[in-house]
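Reviewing the structure listed below.
Of the protein chains in this complex, one is absent; all others appear in place.
After this line comes subunit A, so read on.
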Amino acid sequence: MKVDLDECIERITRLELLDISLINFLCESMKELLLREPNVVHISAPVTVVGDVHGQFYDVLEIFKVGGKCPDTNYLFLGDFVDRGHHSVETITLLMCLKLRYPDRITLIRGNHESRSITQMYGFYTECLAKYGTAQVWTYFTDMFDFLSIAALIDDRIFCVHGGIGPTVQTVDAIRAIDRFKDIPTDGPLADIMWSDPDPVKEDFSVSQRGAGFTFGKRVVNRFCDVNAVDHILRAHQLCMEGYQILFDDRLTTVWSAPNYCYRCGNKASILEVGENLERNFNIFTEAPESKLEAPAIPKVVDYFL
């Protein structure tokens, strides 16, 4: 099957859905590509790091306006591409096409929402069903998610992961040793790096309110950086009202890239531009005008209690 990726990218940018057989082919190609990528991807600076986008497609387009088009700018996406927003399908389709088109210019690592169980609860499954009339597309995507890398290192100095670290994952080598080609389990090292959160008031590990992963404190972060010879930890996973948050004396940053999350939280978003010398610069943005005006293709309730 001969596929023109540029045409796919152009079509999906206009929110024209690609048909099912094409999605199947692209997911299969993506799996082949990802199979060759290690658990921990090595990236060279400069690169722009993007946190959770959660299906907010217009805001993803805004990211490319604000940060520069791919491949002119290198990108690292920290996972959570789907669920919650109205356009998870378009979002993951676009990112997948960009990865296939420019494999060395964009890196996608896995978030806790790239999982079968979570996507059934948080909207991606429902959206696939609504937009394609069948759950088959969801199956293609979630099968592909199993192949995504799970961490990244920028110039061997900045460690990037979706959630954080856990008691069973104290070294980057431990992450390299994980068998990643499966759905995210509810506990164990893979769950920990997808679900954990920093806790600014604690020193060590503690149980997480989310019901999976752990919270980790200052001592854990310092030890991780020392043992693994990294300067900084970059992660996403947690909503930041200002778009980002820096903790532990500038040793850990949370990047959050979904503005006005769920169309109701009223938060800002940011992308983190890591320069050639590893200098970090936050580019803060708010929701795209189209996000405000849009009438979603599938009428969707912005949920409150009424």
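Basically, contacts are C-beta pairs under 8 Å (C-beta built on N, C-alpha and C of every residue); 3 or more make two chains touch, one makes a residue touch a chain; residues count from 1.
Here is the rule we go by: contacts and distances are computed from a predicted model.
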Among "VANG1 protein", "Trafficking protein particle complex subunit", "[phosphatase 2A protein]-leucine-carboxy methyltransferase" or "Gamma-secretase subunit APH1-like", UniProt-listed name of the chain not shown: "[phosphatase 2A protein]-leucine-carboxy methyltransferase"
Touching the absent chain when the full complex is considered, from A:Thr91, A:Thr126 or A:Ser149: A:Thr126
From A:Ala177, A:Ala229 or A:Cys265, residue that would touch the chain that is not displayed: A:Cys265
Residue in contact with the excluded chain [from A:Ser44, A:Ser117 or A:Asn281]: A:Ser117
Touching residues on subunit A - with respect to the absent chain: 84, 112-113, 117-118, 120-123, 125-126, 129-130, 135, 186-187, 206-212, 238-239, 260-266, 299-306
